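The complex is shown incomplete by one protein chain, all other protein chains being positioned as in the whole.
So, chain A:
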Amino acid sequence: MASIEEESASLDGYFSDTPLEPRPSYPPLLSTFERSIILTNLPKVPSSKHEKLSKVVLKLVSRIGNIATYEDEDSPTGFYLPIDEANDATVGCAFVEYETETDAKKALEVLQDYKFDKNHVLKVTLYERASSLANVTEEEFTMPEPEPYKERANTMAWLEDSCQRDQFAIRHGNDTGVYWCDGKGDPVLDYGGEREKKAGINWCDYYIQWSPKGSYFATLVPNKGVILWGGKDFEKLGRFPAPGVDFVTFSPQENYILTNNNNRNDPQAIKVFSIRTGKLLRAFPLYPKDFLDDKLPEAERQNIPPPAFQWSHDDKYLARMGKDLISIFETPKMSLLDKRSLACDGINEFQFSPKANIIAYWAPEHKNSPAHVDLIELPSRKSLRQKNLFNVTKCSMVWQEDGEYLGVKVTRHTKSKKTLYNNLELFRVNEPGIPVEMLDIKDAVMAFQWEPTGSRFAILHAENPTSTKVNVSFYDMFRTSSEPAKKGKKKAENAIVAEVNKVETLEGKQCNCIFWSPAGRTIILASLGDSASGTLEFYDVENKTLTIKEHYRANQVLWDPSGRTVATTVSQPIGGGHFKFAMDNGYILWTFQGKQLSQPRSFETFYQFQWRPREKLSSKEEIAEISKNIKKYEKQFNAFDEAKKRKLRLEETREKRKSRAAFRSTLARLKEWRARQKQERKALLNGYDSEDESNYVIHEVVMETVLSSKEELITTA
């Protein structure tokens, strides 16, 4: 016993009741598996190949985030690819543990349905979910009740209008309204957010946007997202959460909607939703990886606009330009087409064809390769046509609406790079081999537009791009040439030759923009903007008639889908500081011939005017048939218009009659009231009666004025 006491005495001071300082730090014990996932549907390989498969899978899962690694371990420990000892092969699944929970969730999103190889599409399950599923017995499962069928609003309802009217929407002040426009008289309100007003809110506080076929009407709620409306009464059809949303893009077939909040720091700045299901399909940052050169100074980087996403015409693909590549995503999975981007060295801009899965892109001169314009077919990635160009400063590509032609405006420089000049490269996309024609234009070209559904195009050009007087030239992709008369045929035959030729040039015009009517044939030459005169010239390319009108300070020209009516507006962006002018903001409607349809509508603040787009349902042949029988239809429509006009007029007259009667009775009452005061008034005027006409004496005065006199000697012979 004594020895123990001695021992404890000698150890006194080594042990104490007070805790040690500092305490040793232990990593927090994980009690859950929220960072872990299970990959299934992996290939089952013999154990000899286990190592190789491990490597591939590990590489794949590591792309998402760091795999959990424990101390004193060189290789990640959070990865396990089990082997079935009995079969001497892998089980076909893998366990992965990430360092963070977010990475695990990201893996769930990104790797879900990942095409590992031809036969294996991966499935990802959160470990916790899997373990809870393991406990589920079959009896517990009950068939989920199918949701009761709810009829969706008929988004085509407005097309059934008995008067075949078009619609447009405007945003001004706190108001949003959708109006009917019959192309003849004043627009009529269809829906102006009355339901919302009743609930004490504005229908829309930010921008509005029609979908490409007019089925949906999107209102943007800046801090929440997008709401879609549609159907006869504009009921709510969908909500898409997208905080900070600044603008939206619909896919051409209206299956998807893309929201963008223009926030550089948001990794989910751009979101793609399916409209039907409301599901978020994928989110993207504003800029693709490596798009912004890190070496550039910050200020310069700020000035580079983000590359825009573009939809293919059939909603199949969504593409965005990256550095030296185009990333093409396949809907609805939103995964990269064939898992790899389309390599396009030095790409500067690309455009989808509006009618086919063809991508046109151009790249400037790069090292030893010349500048070039490429047409690539999807999904085969076959290059349909490549055109090399030299001394290129800039290109801009314009597809014709039917995708038949592609026009490329090429700005070139001389060897010294001192002077710039233009030419046009015109691709005939539908012809075998895609022939390209070059059109030299000495002047600077300010604008280039195809006639929708036609073979013509118009360009705006001048010797000096800053001059106020410019020329407008019209070209046709086809030339009608008269062949010399052959034997047996008396008349010369008109042959149509595929050859670009100039139709005519209008010289010395004061305009800075051109707008073809969607129906073709009519074009508006407009001088838009704050400093411009607002001159509008309506030109009929076939009849060569010109009508000149003016809308002072107009900044937009908007054709309706039918090409019957055109609107010019004076608008400002929302929240774009103060309104420069408090007056004249608003719109004017014109017929395609330049006749003003209604008095200008003005508002204190006017933000947006948008025609409701609609699909062209008649084929070219049907349209031709109609224009052939126009006389028949004309009669029908005229009679209808007359009846409607008469009805309107009678209704108006009736209203006026009513208000006139009411006003007359008011006047009679006032007169009576005044008559009662007659004596008092007379007294005030010392007995003079103002109403007594006999107080006025009319004198007739005859005045003779000699204008000139002349003396003449008359000699009598």
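Going forward, a contact is a pair of C-beta atoms (placed from the backbone, for glycine too) under 8 Å apart; a residue touches a chain by one contact, two chains touch by 3 or more; residues count from 1.
One rule holds for everything that comes next: contacts and distances are computed from a predicted model.
Enquirer: Given the options "Eukaryotic translation initiation factor 3 subunit I", "Anaphase-promoting complex subunit 11", "Cilia- and flagella-associated protein 36" or "Pescadillo homolog", which would UniProt use as the protein name of the unshown chain?
Expert: From the choices "Eukaryotic translation initiation factor 3 subunit I", "Anaphase-promoting complex subunit 11", "Cilia- and flagella-associated protein 36" or "Pescadillo homolog", the unshown chain carries the UniProt name "Eukaryotic translation initiation factor 3 subunit I".
Enquirer: Based on the whole complex, identify which of A:593, A:618 or A:677 touches the chain you can't see.
Expert: A:677
Enquirer: Please identify which residue in A:115, A:236 or A:654 touches the non-displayed chain.
Expert: From the options A:115, A:236 or A:654, the contact with the absent chain belongs to A:654.
Enquirer: May I ask you to list the residues on chain A that touch the chain which is not drawn?
Expert: 552-553, 581, 583-584, 600, 602, 646-647, 650-651, 653-654, 656-657, 659-660, 663, 666-667, 669-671, 673-674, 677, 680-681, 684-686, 690
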